[in-house]
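All protein chains but one are shown in place.
Now for subunit A:
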Amino acid sequence: MSGSTSGHGARRRLYPEQITSAYTQPNAQAGAPPLPSSAGYPPNAAPSQITQAPQFFVPGEAPAAPVPNPGHQRSPASPGYAAQDPMASLSNQFGNMGFSGAHNAGAASALLAGPPEIWTLEQPLPPVVLPPQTAATPHYVPCDGKHMRSTLNCVPNSASLLKKSKLLFGITFTPFKTDDEGESPLPVVHDIVRCRRCRTYLNPYVRFTDGGYKWLCNLCNLKNEVPAFFDYDAYQQVPVDRFQRPELSHSVVEYVAPAQYMSRPPQPPVYVFIIDVSHDAVKNGSIGVMAQAILESLDRIPNTDGRAMVCFITVDSALHFYSLTPEGTEPQMLVVPDLDDPFLPYPNQLLVNLSECRPAIDALLSRLGEMFLGTTATGFALGPALQSAKRLIQHIGGKIIVCHSALPNIKAGALKNREDVKAAGTAKESDLLKPADPFYSSFIQQVLGLQITVDFFVFASGYVDLASLAPLARTSGGSIYMYPGFLSTRPEDVNQVMSEMKRFLSRDNGWEAVFRIRASPGIRFPAYYGHHFLRSTDLLALPNVSPDHCYAADVALENDLAGPVAFFQSALLYTSSNGERRIRVATLALPIVSQVRDLFRGIDQVAVAALLAKKAADRVLSAKLEDARKAVEFKTVDMLNVDRAELGLINGTLGQIPVPRSLNLLPLLTLGILKGDALRSATGVHHPSDLRTAALAQVLTLPPEILQTYLLAKFYPLHELSPEAGLPSDQAPNLTQLPPPLNLSSEKLARHGVFLLYSVTEQYVWMGRDAHPNLLRDLFSVGSYNELTSGPLRLPQLDTDISRRVHAILARLAALTRHAFAPTLQLVKEDAPAQLRSQFHAHLVEDKNMNMMSYQQFLGFIREKMQ
């Protein structure tokens, strides 16, 4: 295993002999261009299909070395690096028009033909190139794209330039991102220094003037006093270096907020569980699994100072409360059958301190699974349960976590089954995505100011009208987890729920949060996307801020921008789980440009696609599905159809249309948006509206770096893993390297192959009939293809090179989403049942599938629209 990285210094793809020869006869395709074929398991019989469809590397050019750390590398730390433009060299490497030099880098072109260069997705973000001395100190850490990411890494200097470029300009934020593995925690600052006029927080981009006594605000240019403690520590009576202060050396810092940032004392974290115990929930066994997951998470709920409070309400045709006391270990069930005006018996014993009443809570949860086994009640009174929960916690706020399997069907908030298979693909389908009952919207209005968040865990096998319930989560900053067809008798279902629920309960939450973004004068944010409530034109209220949730904003330019650099500063004010009021501030600086071609050089296509998808998801909720799809198509064509003369693009022969290199993957990303669960056309193929609603919530909340994989799955050949895949890289020893991704096309599937496909909420292993027996032995510990059955797959931990590497790859993929999702690994054999196969093939977006266009057809469609 260790031998695989030694022995060759060059970054070219040479294959260490020990791996190539480990299992197989000599590689028959030794003369083939060095593609991501490689070590391992070539056909053991005659190849039954092309395995290495020639991709369109320019002959003679070296293939792209896989980027060791795909995604988000910090842009050059100091302006000193700025002279070199990595984007230029990158474009030249791929450009097939022969442009050279940095001047034409933005104009490098791609043709709307051939398979998409999907591996370019893994390349680092276009770097932000700032003029020298933009920052007060050269040794500062710029803002990471995971905190704040712009669709353009430069800002147009006027609205007319933005309009001329036709580009989508917006910013995505993940304001409460948890630290990733290997990332150092955010620096904490105790004294808040802000601009007197525009309230901007002091940041690395301020300028010191008047002999260092004043600081010039980088947003409004006001001169502010530098406080004395910047240079002198009065407590220890020693001079200090102001440039060591974290807020001057880091773009993302966390301030400890004093009392004036609180409207009331920090409240304890509150978790109210509303658990459906009606017949449906008894039947699928979700009650016991939920109770077990909660029980096992109780020690991990953020509760360092022992203030967390919990409450359990079980619901069928009646409400059941549980009186929990510190003394007793016997929880007492209190049944309230009057649902019109449910009273709260012993309110002080219902919402209780987690640490104090732990024995009683443990006893309740360990018994909850069996308590309702005999239930035949088919009613599920969610409305009254929500009202009771609200009354219990309205003076504190907190989380209401609804776990249900049934459609709320009695009393206030009763819903009807409106699912209509015939509506698929018609205008009526859009109506199914809008709320049906006014109860929930009036409930939302009641809880808006109360700092209450509602989250959903849905275990339904049938319709639950999620479209009517989802607005509760959407406006309160909540999340939606969905397990369609859940059965507690299937271990894989239980595993998934257990790990996602435990992660959900143990993750750090911010409470009573508000989020605001400021920017240089002339920049405005006309619309925001994500799960939030807009409390004023620029203030997002988040009763509970999740580390997994991303927010996006459109950026508009009101008047011409002055100066060489524009600034964006986001501030999240929240209460931590241990009752501290904190402000997390991130500052992003982007150069202002005046040429269309400079703008095109700074495009971040993944962020563009993320914003495009979020705008479309938002549009589905207020307009028609078809309108949203049309808008995505229109904007894609619009962006590609830029004034080509302006960019210096030369029309190709045979009527081919060159498009800017920096948008080479936009058509594929757009196709991913259109074919995803959220926006997919359901013509001829039924697509349950609940699934669509859940997918819309994912699109609205996932940050771009994860949404990218949600839209375009990662697809790897396990029988031909590149030699470095699954091993730590030299640069980052704790990060497993991922193989270069394959094109999402069924042409890549080979009879003798085994493939991994990962799409954030689903993961599959596809296996061909002629898969090499040695591979089956080393990876699955079986002797032949027939010993495995399609369906949930438990990949054994084997002491073989390939097994270790595949497990490392799976672990790295799970870490990409910060473990928020733990999808079941499904084995799809070549002869798998049709339904499983079509689930798998739905992710191969380059194919013609689900009655929707193939990639090549889509390119044809774009070309047609462009002319």
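List of remarks:
Just so we're on the same page, contacts are C-beta pairs under 8 Å (C-beta built on N, C-alpha and C of every residue); 3 or more make two chains touch, one makes a residue touch a chain; residues count from 1.
In this section, contacts and distances are computed from a predicted model.
The unshown chain of the complex is recorded in UniProt as "Cornichon", chosen from "Rab proteins geranylgeranyltransferase component A", "Mediator of RNA polymerase II transcription subunit 20", "DNA primase large subunit" or "Cornichon".
When the missing chain is restored to the complex, the residue among A:P326, A:P438, A:P564 or A:P833 that touches it is A:P438. In the complete complex, the residue from A:M262, A:A527 or A:V782 that touches the missing chain is A:A527. For the chain missing from the display, the contacting residue among A:K166, A:K223 or A:R535 is A:R535, taking the whole complex into account. Considering the whole complex, the residue from A:L448, A:M498 or A:A631 that touches the absent chain is A:L448.
Subunit A meets the missing chain through residues 438, 441, 444-445, 448-449, 471, 475, 527, 533-537, 539, 622.
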